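A single protein chain has been omitted from the complex, and every remaining protein chain is retained in its original position.
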Amino acid sequence: MTDNASAETTSPTILDVESVSVTLSGRRILDEVSFTIGAGEFTGLIGPNGAGKTTLLRVILGLQRPGSGGVSVLGRPRSPRNQPIGYVPQKVLLDPDMPMRAKDLVALGADGNRYGFRLRSADRNDAVREMLHAVDADRFADARVGTLSGGEQQRVLIAQALISRPRLLLLDEPLANLDLHSGQEIVGLLARIAREQQIAVLLSAHEMNPLLPVMDRVVYVAGGRAASGPTAEIVTSEVLSRLYGHHVEVLHVHGRVLVVAGEAAGTDPAAARIASAGMG
Amino acid sequence: MFAVGFMMNAWITATIVAVVAGVVGYFVVLRGSAFPAHAIPKGAFAGAAGASLLGINTLIGLAVFSVLGALGIGTLGRRGRNDVVTALALVMMLALGAAFLSRTTQYEPEIYSLLFGEILGVSASQILPVAGLGIACIVAVAVIYRPLLLSSIVPEIAEAKGIRAYRIEICFLLVVALATAMTVPVVGALLIFSLMIGPPAAARSFTSRPLLAMALSVAIALITVWVAIAASYIYNWPVGFFVGVLGALSYGIGRAWSASRSRAPAAALGPP
Partner (left out) sequence: MHQVYTAIFEPGFFASPQVQVAVTIGGLVAIVSAVTGVFTVMRGQSFGGHALGDVSAAGGSGALLIGLSPIAGFVGLGVVGAAAMDMIGVRRLRGRDLATGIVLGAAIGLSALFLYLTTTGGATTGATQQILFGSIFTTAGGTVPVVAILGAIALAGIAAVYRPLLLSTVSQDIAAARGIPVRLVGLVYMLALAVSVGLSSLAIGAILSTALLIGPAATALRLTKRVGRALGLACLIGVAASWLGVLLAYDSFYWGASHLALPVSFFIVAIVFVAYLAAGIPAARAAARGNRMAALGVAAENERIPA
């Protein structure tokens, strides 16, 4: 069951997830998860590792069939052929001698779904160059993608997803491989692009603090259940305790959010166990 | 089919081969080394052909080429892509074999038996060497068992314990080479591969505990060769045909079994 905060979205709904449940290997990973995302909204999909964030993303992408419930994008039921979604996987395993330069991969992002060869096009080359510049990847535009570091590859994958001008952009744990500074840059970049191009962005992370400055809404997943709404309304002790199924405290420390498991308020903090990595 | 002398030899030899194939094959499947397990015997075939040509004992040619193949794949595989290197090393050895074979024109039955085996033609005098080499193989696996297992499943942990992946890979490939050299004369270069893939792959579908899976893999390999020999005796079709088909069958049964297991209904959950 999902708790939905009462906030109305004024922008057109891009993604509508309705009562999605998924059972894998006998375990109920997701239990009637529902939320919507509108154009230009930056939504964080937050939850501890193993909570089902990747599964949920795969359902939205159409790679995993839900046991019940459904997903619709731009008002139409999700089917891979209908609306291409921009997707940035967490990591792509590539051979170092894969013959593809960063700029080639971004170009494929633009037209990789069209059949046949591509003919040379100055327009497309310009678009690729622009996009690589936007994600600050000009330095390694000519390097083989298989030789890039995690962070560099992440930028190229983001460029590849954005160049196709999607209405919906999904990112699976993009911050996991990045240092703090790069992570902040990427988050800022994504937020700006989301606003400018009215893209709906859903970004999963197990650590929400880097996203706090830009998140419009949060979908918090824990214990198979989800709650969605504005950050201030969802990230509270009451809501999260209900999700986790046991008592958790939400503490605000120096502008950061800290989620800890423990007894009711007033207990010695040293005895509290950290339930999820919420430390800034 | 049990009373006839040569059949007894065939049964005994096949049993030895199946045990070795089941044990070594377990690791072949575990390490995803299907391609080298196919390439080394085939390369060895080329060596046997060459030895034939030069008039030396084919076993020497087999041994030399299978070791060369193992070392080639192991060392070149360090720098190049593993599957590419395996493919090229294999065809290079086969091409040499082709060159040897082209020197004469009367090798048809020889080629056939080197590729597909002559298990019904095994003589009593071959049993002892085969048994000896088989025991050597099993002992070799027993000696490197723990490092091999660790390095195959969690290579990073093994490295941390000082087990170099490269050395283990070379050792393992040499074990495959040894298994090849002893079994090619009986079951042929192409068939030892089927025995090293089908039964272990099937065994893995039923259990993931190493020793149990190895035992099961040996059991399935034994059943495969026994049924193949019996069928070949009755229908007169080559043993290799039955081995290949049975291998595919046991793999299919294994896949069906694990598919049915994962579709089991979820346990009832309490209220949220």
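The first chain written gets the first letter, and so on, giving A and B; residue counts start at 1 in each chain.
What we mean here is this: contacts are C-beta pairs under 8 Å (C-beta built on N, C-alpha and C of every residue); 3 or more make two chains touch, one makes a residue touch a chain.
Just so we're clear, the structure is a prediction, and the values are computed from it rather than from any experiment.
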### Task
From the listed residues B:L71, B:M92 or B:A131, report the one that touches the chain absent from this view.
B:M92
### Task
Out of B:A44, B:L68, B:I197 or B:V218, point to the residue that touches the absent chain in the complete complex.
B:I197
### Message
Need a quick check: the contact residues on subunit B for the chain that isn't drawn.
### Response
29, 32, 34-35, 37-38, 42, 79-81, 83-84, 86-88, 90-92, 94-96, 98-99, 101-103, 105, 107-109, 111-112, 115-116, 190-191, 193-194, 197-198, 201, 237-245, 247-248, 251, 255
### Summary
Listed in rising order, the subunit A residues that touch the chain left out are 61-63, 80-87, 89, 92, 94-95, 97-101, 104-105, 108-109, 111-118, 140, 143-145, 147-152, 157, 160-161, 164, 170, 179
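In this text, only the chains that are shown with their structure count from here on.
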### Geometric centre distance via CA averages, subunit B-subunit A, whole Å
46
